[in-house]
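Here the complex is missing one protein chain, while the rest keep their positions.
Naming follows writing order (A, B and C), and every chain is counted from residue 1.
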Amino acid sequence: MTISGKPAGNDPAPRLDRAAVAKRAARDLVDGSTVNLGIGIPALCANFLPDGVELLYHAENGILGFKELSAPGEGDPNLMDAGGKFPKLVPGMAFFDSVESFNLIRGGHIDVTVLGALQVSRTGDLANWIIPKRGIGSIGGAMDLAANAKRVVIAMEHTARGDTPKIVEECTFPLTAPGCVDEIVTDIAVIKIDRVSGRMILRETAPGWSFDDVQALTEATLVVDGEIVEIS
Amino acid sequence: MTISGKPAGNDPAPRLDRAAVAKRAARDLVDGSTVNLGIGIPALCANFLPDGVELLYHAENGILGFKELSAPGEGDPNLMDAGGKFPKLVPGMAFFDSVESFNLIRGGHIDVTVLGALQVSRTGDLANWIIPKRGIGSIGGAMDLAANAKRVVIAMEHTARGDTPKIVEECTFPLTAPGCVDEIVTDIAVIKIDRVSGRMILRETAPGWSFDDVQALTEATLVVDGEIVEIS
Amino acid sequence: MPINKISNSFVDAVADIPSGASIMIGGFGGAGGQPTRLMMALRDLGVGDLTIIGNVAGISKTTGYGWPEHLDPIDHGMFFESGQATKITCSFPVPGTTNPLSEIERAWREGRAEVDIVPQGTLIERIRSAGAGVPAFYTPTGVGTPVAEGKEHRDFDGRTYLLETALSADYALIRAQKADTRGNLQYTGTSRAFNPAMATAAKVTIVEVDEIVEVGGIDPERVETLSTYVNRIVQREAGDPLP
Partner (left out) sequence: MPINKISNSFVDAVADIPSGASIMIGGFGGAGGQPTRLMMALRDLGVGDLTIIGNVAGISKTTGYGWPEHLDPIDHGMFFESGQATKITCSFPVPGTTNPLSEIERAWREGRAEVDIVPQGTLIERIRSAGAGVPAFYTPTGVGTPVAEGKEHRDFDGRTYLLETALSADYALIRAQKADTRGNLQYTGTSRAFNPAMATAAKVTIVEVDEIVEVGGIDPERVETLSTYVNRIVQREAGDPLP
């Protein structure tokens, strides 16, 4: 795990960097799963798979089983991922059209999706497609993924600019899907959402961060259920 | 045109044989069309295409662009038509699954289907999938084809056993689709159905058959609209 | 770990199918694309009260439909002859002739089996919908026929449509030409038919193939069923005389 620099502002300790967040999120990905990674921190998860874990990466544009990207300048525009990047051709890949791609998503065949978020509510509502003041946004595959993947993990920075909480009691931004998030991995915490009871359970904290430190940057009420361990 | 033998019973002249019915039905098939032929007389149409006409034959099981059948004993079970026969592999064919096959049908992309019938009503209702007294029947692709092809042509014998009329005022058999038939080609007549006015217009008769001869074997009221010509 | 879904035998592949299960059987009807060895293994397993979902079903034995002339056809009728199946949902359960009587028609006449006849395009779209997360859709097919009885009718742009619902199953027995060890599938010719859609619509999808290859042994342009949908693969013995 990489932690660098001094803590910012009132932080008790440094926050994790993007790679460390991705690494922690990757740890829960189960061998053999079909996985869709959103852009940003989620896409980095692919770099940190535990030994022995083989995943089938799916991208909305019609590809299953891709791995690393081509070297800069060597990509083939006809071999793209959903982020507009160009993966290498590897054995076992499959190409298909958008109908098939969203059958896989809408039909509930994606085991896990890791997405970014603007806001997540205590009950697992997700908002990640539009900032209200801009007035225009992009949905892409996010609503289909959030509503239909078997498991939805959010990998993001814990707060927005100025330490504005992103983990909130109720989302104020327009939703991507209600009650869909299972787990949040941030640069200071790992939080499980028990959607049945509507509780946010703090499970792990970054080194040097206490429950109270995390709660202070979280609008939603966190609870303890079992031991809180250090993110490793 | 092949007409053989003496007229049966009270017939004024011989009825056309199955090949002649198919040949007449084939004459209206427009060059370049995508066509689905039902089993029986309709399937024979493929043997009688006018010179210069090239059709794309579609079969429900997922094949477009087939032509003649393989020789007996030489067929490939993985290259079948919807009648369970084995066509030859020819250039330009395409194979696809049943979802795609019925997208083509349901989506209205089949230009013409030629089907058999048990009954056709004056307003173009078609019954061709179940004989009520048997109590069990097979629908297959017939309802999708009848309801959705751009043009539905019936090729059949004019009457059932004992000269029971098959062309009726109202179908007494369970329907395949209501108001779908555009034209009927039989062994004694060619009849157009004007579904807007609900009229059956007798257009052509077999050699030696008059309007009254055909009407006598037809329960539905036939009308004349333009000249009646001899089937050729 | 590399994903590997190979079952050692047809017996093993179907061993957990319980009585009362719903079973999709792939192909169109006829030998091509039919999971004949899996069907025979399920028959030999002997479980009962099965619901079969097929397309053209049980007409090959009496008519030769879709089988080479020199072979004795094998079809869905086996589960009705054995008394294992009590229901079938399909589009084409009986041939034109009743002489001899097909096993499905015989079971139906004797009150041993329920037969649910669905238009073929509606049947495949219902199966596809189950796999695609669409619980229901409207279709023009069947309006004004016995198929429409009891169903919601609704007009869109002046035409009347029926509401049809998704159709899933506990197991899908399907047939492909080739699988890689991960479960990607490739079909040949007209053997696709109902197989790819059924693979997406069952809780457990079991595939009978002619050939299993290593990962990379199928052209990525020719993966016609994605490995995600496949649970078990069984390869036929070399030289299997059945098509």
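In this section, a contact is a pair of C-beta atoms (placed from the backbone, for glycine too) under 8 Å apart; a residue touches a chain by one contact, two chains touch by 3 or more.
Just so you know, these numbers come straight off a predicted model, no measurement behind them.
Trainee: Which visible chains touch the chain that is not shown?
Mentor: Missing chain, whole complex, touching shown chains: A, B, C.
Trainee: From the listed residues A:E60, A:E157 or A:D213, report the one that touches the chain absent from this view.
Mentor: A:E60
Trainee: Tell me which of B:R15, B:K85 or B:R106 is the one touching the absent chain.
Mentor: B:R106
Trainee: Using the touch definition up top, pick the residue from A:A22, A:V152, A:L175 or A:L222 that touches the left-out chain.
Mentor: In the complete complex, the chain left out is touched by residue A:L175.
Trainee: Please identify which residue in A:D31, A:D76 or A:E170 touches the non-displayed chain.
Mentor: The single option touching the absent chain is A:D76.
Trainee: Pick out which of C:P93, C:G133 or C:P243 touches the chain that's been left out of the picture.
Mentor: From the options C:P93, C:G133 or C:P243, the contact with the absent chain belongs to C:G133.
Trainee: Write the list of chain B residues that the hidden chain touches.
Mentor: Interface with the chain not displayed, on the chain B side: 31-32, 34, 52-54, 56, 58, 64-65, 89, 91-96, 100, 102-109, 148.
Trainee: Can you list where chain A touches the absent chain?
Mentor: Given the touch definition above, chain A has residues 59-63, 72-73, 75-82, 84, 95-99, 101-102, 105-106, 125, 134, 136-144, 147-148, 174-179 touching the missing chain.
Trainee: Counting contacts across the full complex, list the positions on chain C that touch the omitted chain.
Mentor: Those residues of chain C that touch the unshown chain are 125, 129, 132-140, 154, 156-157, 159, 161, 165, 188-189, 220-222.
Definition applied: only the chains that are shown with their structure count from here on.
Trainee: Would you mind checking which chain's mean C-alpha position lies nearest the centre of all protein C-alpha atoms?
Mentor: Nearest to the common C-alpha centre lies chain C.
Trainee: Just how far, in Å, is the C-alpha centre of chain C from the one of chain B?
Mentor: 29
Trainee: I'd like to verify one number: the distance from the centre of chain A to the centre of chain B, where each centre is the average of its C-alpha atoms, in whole angstrom.
Mentor: Result: the chain centres lie 58 Å from each other.
Trainee: Take the average of all CA coordinates in chain A, do the same for chain C, and state the distance between these two points in whole angstrom.
Mentor: Chain A and chain C have C-alpha centres separated by 38 Å.
Trainee: Hey, what residues on chain B touch two or more of the other chains?
Mentor: none
Trainee: Scan chain C for residues touching two or more other chains and write them down.
Mentor: Where chain C meets two or more other chains at a single residue, that happens at 128.
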